[in-house]
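Below you will find the structure I want to go over with you.
Every protein chain of the complex appears in place save one, which is left out.
Then we have chain A:
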Amino acid sequence: MATTLKQLDYSVLQQCMHCGMCLPTCPTYVETKRERNSPRGRIALMRSIADGETQVTKSFGEEMYYCLGCLACVTACPAGVNYVELFETARADVERKGVLHTPQRGFWRWLTLEVLFMRPRLLRAVGMGLRWYQRSGVEKVVRGSGLLRLLPEGLRRLEPQTPVMSAVFSNGLIEEVEEPVGVRKYRVALLTGCVQDLAFAEVNRDTADVLLANGCEVVTPSVQPCCGSLHGHNGAPELAMELARRQLDLFEVESLDAIISNAGGCGSHLKHYGPLLKEDARYAERARLWDSKVRDVHEWLAEIGFRVPSAGCGVEEVTYHESCHLTHGQKVVAAPRLVLGSIPGLKVVELPESNWCCGSAGIYNITQPEQSAKLLKRKVEKIAETGVPVVATSNPGCHLQIAAELKADLGNKCKSVTQPVTLLAQAYRNERSGGVVNGEA
């Protein structure tokens, strides 16, 4: 992968014909109405750097981090511009040139990208520590003490929203190999993710259950590396490549029918190991094979014709928020709705602007708290418009972000966030415990 705009295949930049079709779909352009905050404006800036007319400056760096990476522009673009490659290369260039460098930013990047998210065991240990902190009462003491002022501004604001860590992580909930109840039709691997694993390990359990209920043997290595999407999206392509190689080493790709992801953001990145490793002679081919097998869980369920449950899931009404990378990155749009729609007694109410970014966007809510908060507010207002008590989404980032705001938004009738697979898993469970169509779960 190119790490500077000048190395980038120029035709990728040229593909943008500045028609502007992407403008009305871009949350940052719609906010400011300034061309530099639009996809075509950003691409023009990248191109002028590639052309040597302008330099990678601080202002350019800020622009690249103001972009959410939501990829709404990719869906809108008639010319098929590969914005993902442009965006990742631009951010990598910004990092290489160090135009945004401050000691504090450097520290946090190092801690997250190079330490925590490179070491899954350490990440879980930190998660465990965090759980202890949250449960033991120390959290209250620390909040009272003013110690939090040591955190950078963005994190401090988010601190009250820190996800409550799962009691057990996926490895405590899922065996390395699990066999389906009836006939085995497929053999699939389950990717547990890092944020999903730390905050929503049960969603991983639910995903495994749903797969088992549909004739899949499920292989889940207990310690999995981060998929590297965080690194790819934040200008650290070398680390992203390293993580991709580790991932490829961990799975017997040839023997699998599919590799299942249940997190929109991870899945979008996981499907692009091929281009990421295309210059790595040892891994290129395997990466391509890998790409061809990665499926979002809903996509996979729709593809194999999943079994419609005969019981309900205990929820009567739900609305669905589309994670950007599931809908724009992976183009998985109908399948999650199909899953929700299949559950008996569950009414699916369409969410207005369901594919408009909620502002979570990886670590955007930390780096750009203001714009993130505006988008989040817009999102929960739309959720309130539906008048539905439960919203489903399929990405841990969106899940956390929306849940925190709904908790704070007292007037909102919607109080709960869940994921489509969780509801389907619940329906399958209810079948076994006597076929509840609705009511108590």
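Note that contacts are C-beta pairs under 8 Å (C-beta built on N, C-alpha and C of every residue); 3 or more make two chains touch, one makes a residue touch a chain; residues count from 1.
Throughout what follows, contacts and distances are computed from a predicted model.
Trainee: According to its UniProt entry, is the unseen chain "Branched-chain amino acid transport system permease protein", "FAD-binding protein", "Acetolactate synthase" or "Inner-membrane translocator"?
Mentor: Going by its UniProt entry, the chain not pictured is "FAD-binding protein".
Trainee: Kindly state which of the options A:35, A:178, A:242 or A:409 is in contact with the chain not pictured.
Mentor: Residue touching the absent chain, from the options given: A:35.
Trainee: Among A:8, A:23 or A:84, choose the residue that contacts the chain missing from this document, as touch is defined above.
Mentor: The missing chain is touched by A:23.
Trainee: By the contact definition given up top, give the residues of chain A that touch the hidden chain.
Mentor: 10-11, 14-15, 17-21, 23-24, 33-36, 38, 40-42, 44-45, 48, 53-54, 57, 59-60, 63, 78-80
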